[in-house]
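What you see is the complex with one protein chain gone and the rest in place.
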Amino acid sequence: MKLEGKRNIWKDYQKEIANDNYFYVRSCIRQNFFPGSEQTFLKILRTELNKDVYENPNHTTCSGIGYHSDVVPFETLQTIVARQFALMTEAGYKNLAVSCITSFGIYNEVIETWKEFPKELEKIRAFLKKATGREFEVPENVAHASDIIYKFREDIFAKSKLALVNKNTGKPLRIVEHIGCHYSKMFPSKGVGGAEFPHVLVGMIESWGGEVIDYPERRHCCGFGFRQYLVMSNRGYSVSNSRKKFESMEPYKPDAILCNCPGCPMFLDRWQYVIEEMEGKTYGENGHGIPVLTYEELAGLVLGYNPWDMGIQMHQTNVEPLLDKMGVCYDPKLKYAGKNGKLIGNPAMTGYTCE
Amino acid sequence: MKHIVVIGGGIAGIEVACELTDAGHWVTIIEKESNIGGKLNNWSYLFPDFTPAEKIRESLQEKCEQKDFSILRETKIQSLERKNGKFEIQTSVNQQLNADAIVLATGYELFDAQRKEEYGYKIYDHVITSADLEKLLLPDGNLTTVTGEHPKRIAFVHCVGSRDEKSGNHYCSKVCCVTGVKQAIELKKRLPDVEIFCFYMDLRMYGKHFEELYRDAQEKYDIQFIRGRLSEASEKIDKSLLIKAEDTLSGRPLKMNVDLLVLLIGMEVGKGTAEAASACLLQCEDSGFLKTVDSFLKSNQSNSDGIFLAGSCTAPMSINDTILHARSAASEVNKWLKLMN
Amino acid sequence: MKNFGFTVIKQRTIDYDQFDGRLLNEILENEPSFKVCLSCGGCTATCSAGDLVSFNIRRMNLMLRRGETSELENEIQKCMLCGKCQLVCPRGINLRNVIMLIKKNVVKYKSLSK
Partner (left out) sequence: MKFPPSFILPFTIGLLFIVSFLIVIVGVWISQLSKIDKSRIIHNIFTRKTLLAVHETFMESLLHRKIFKKNPVLGYMHMSLAFGWFLLIVVGHIEAYQHYQTLSIPIYKTIFMRYFATHQSITLGGKMLAASMDLLLLFVLSGVLLAYYKRFNSRAFGMKKTTQLKTGDRIALAALWFIFPLRFLAESVSAGIHHNGSIISQPTGNFLASFLPVQIFEMPLWWGYSCALGLFFFALPVSRYMHIPVEVVMIFLRNYGIKVQKRIDGFSRIQIYSCSRCGICLDSCQMTHAAIKDTQSVYMLKHLRNRKITDEKLFNCLLCGRCQTDCPVGLELNSLRITQRIESTRDYNSSYEYLRNGKIAISPQTQVIYFAGCMTHLTPAIIKSMKGLFEEAKVQYWFMDEEKTACCGRPLMQIGQYEAAQKLIDNNRERILASGAKKLVVSCPICYKVFKEDYAIPGIVVQHHSEYLLELMANGRLPVNKMNTRVVYHDPCELGRGSGIYHQPRLLLDEYAEVISIKNEKEEAFCCGGSLANTKIQMAERNQIREKAMDEYVRYKPDVLATACPLCKKTFAKSRQLPVHDISEIIYMAIQETKPSKLREEQQLKNTVKI
């Protein structure tokens, strides 16, 4: 692998990321899967980086999952998106910070559509006006939340307590980066580093002292695929996709998988458990799984945050092996403790990897 | 005596210059490089009969020495003006040339395979282009890979940068199909145990002996042809490459591991051609290649009277076709000059 | 093993690295003309058996070349050996011999792999 070649590509795919004053829109599913991540993002931006991040509790889903599952028409989607923009305009913000990759893709798709077909924009303005009485401006800058962490990765590292280094061996931790499909596959120029070799997570890992694993199936989707998961009988397709990735990354012995999409960490995490249950196969060391993290969680760990505060116990594939390698201080007894310090009970379903 | 300026000292340029010198004209070639021969210098052996490219180079060299025309090396054309029915040319080294007619023989450039990111050229260790391979095919070429072994399985990808909207090139580069077959045979001769696969969309064996070469590749050299365009390549932990394509004839996706991936890169209009075209106010096709007045009877004439076109600046062309096109350009120039008198 | 109401789907991809070339090699060795197939499909178009049942002789070549030999035994049974394909083949491949070789060896390799 020649790094020089990759750098050439990264040079071609640099995007503008707003510096401050973000209007933050959350991800529907992540609030359920990994609620700590978004909280950590806000904490990092507000307290570590002193940025202004505004949230409006009235913002809704972008309806992307419905759209990609063919149940929400494009006009409806555009109008919903327009309403989010209206909330942002009303609050006086121009920079959109998006938590979800699906939403990020949707916002880009809608904005690009309006650029190519201005009549569509006029139509949607009329729809929104008629439906809600609101008016809106198209955001000046659309960044995915991972873009923002990428932008400030060196600032975060400056404040870090831990590096991505195995404290036992002193060697960099080997991390697989997995980018959500809709981050740059639809619009390569909208992602840092483009679609073929996205740099957004690579940049974080390398800045924080880790080593990136480039494995053959890096491009492959995690398998969420909307209907592949949402229709129960289709879930085999979803697992198969994830498994293809695991099989491909296994020889590299990764210490962790890093994701920037709400769905990917969910599936790469849960499917490891499912594959273990169905086939008895695990992909990590010593019969463990490969820990799967969101970029906010990883940033939080680097900054020395308490893993249990970030909700890392919500992962079905045990993250402790990674915590141990990094040298994160945590109290195993408090893993399932509530905010008040009292135990809330262990989860009912645990696999070998979750013990 | 008429003075004709030929822009480009490749095969077409030199061929045109020779013909026009023989016809009793004074010819000057402007060549941007220090060497003549142009893109011929990229190749070691020529399809379809493995003629050493050296042989053609030598013949060009010989002609340059024997014929009485001058070559301005490391020189480019800066501007061109028409004055009293003649052309006034400013060169990059501040020379001024006056010409009665101009022949553009600015050739092509090889497609930059880095633009097909998904194939990982210059990123993966074992991805090379047909031009890279050509140098390795010389008797002293080292065919071991980075891991120090001979490759056991090699794949050729046809149409890299040709017939590809994503590369911006809709046209067919014509010569890559047969180049791939030729190179595969040469590799097989050098490494008899190697398995070779060609991933193609169509095999366009348009020329004399090309189809026979293709048949030989199948029959005598066991080279396998899989109809399907490579979607992507990825490097594996052992530096081998995992490639994916659809085997369109089976209608199923196919993946395989190869030790070497050869990208059969196509032809693009060169920067030199583009510059010359803008200096001479010539029209280009959508493909970027120079427009000829028509495709049949005036295939050497540009939209500008007195400026003629020769060789692969007009379209992808094999060496053979280039020579013929250049000769016909010379004959057109002659006719035109006579008419002007 | 737990049942989640779905199973891991088998890959549809032809994994060339899992290729078992013994049958193919046996056939190519005994009938080298088979190497020069162009996949033009003339054989399939003219096939007498193909009129009566879904049968694609061109695909037999591909199945062999991709090591997909599991269906081959049943498929090849459909051929009536009438020889039209051979008359149509632009590369003069001795197809009837190919078919007989497949019929003969498919059984042999099946028993070998057991």
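As written, the chains take the letters A, B and C, and residue 1 is the first residue of each chain.
One rule holds for everything that comes next: contacts are C-beta pairs under 8 Å (C-beta built on N, C-alpha and C of every residue); 3 or more make two chains touch, one makes a residue touch a chain.
On a predicted model such as this, the values are computed, not experimentally measured, just so you know.
Undergrad: Quick one: which shown chains sit in contact with the chain that's not drawn?
TA: Its contacts among the visible chains are C.
Undergrad: Among C:Thr7, C:Asn56 or C:Asn97, which one touches the chain that has been omitted from the display?
TA: Touching the chain that is not displayed is residue C:Asn97.
Undergrad: Which one touches the absent chain: C:Thr13, C:Ser33 or C:Asn56?
TA: Hidden-chain contact among the options goes to C:Ser33.
Undergrad: I need the residue numbers on chain C that touch the omitted chain, in ascending order.
TA: Here the touching residues of chain C are 30, 33, 46, 48-49, 51-53, 77-84, 87-88, 92, 94, 96-97, 100, 103-104, 106-107.
Heads up, the rule we're going with is that only the chains that are shown with their structure count from here on.
Undergrad: Think of each chain as a node with edges to the chains it touches; is that a line, ring, star, complete or other?
TA: Topology of touching chains reads as complete, every chain touching all others.
Undergrad: Across the interfaces A-C and A-B, which one involves more C-beta pairs in contact?
TA: A-B
Undergrad: Roughly how many whole angstrom separate the Cα centroids of chain B and chain C?
TA: Each chain's C-alpha centroid was found; their separation is 40 Å.
Undergrad: Rounded to the nearest whole Å, what is the centre-to-centre distance of chain A and chain C, using the mean of the C-alpha atoms as each centre?
TA: 46
Undergrad: Averaging only over C-alpha atoms, locate the centres of chain A and chain B and give their separation in whole Å.
TA: The answer is 46 Å.
Undergrad: For the complex, give me every residue of chain C touching chain A.
TA: Spelled out, the residues of chain C in touch with chain A are 1-2, 4-9, 11.
Undergrad: Help me check something: in the complex, which residues belonging to chain B touch chain C?
TA: Per the stated touch rule, the residues are 215, 218-219, 222, 224, 227, 244, 247, 249-250, 252-257.
Undergrad: Note which residues of chain A are touching chain B in the complex, please.
TA: Where chain A meets chain B, its residues are 1-2, 4-6, 8-9, 194, 196-197, 214-219, 248, 251-252.
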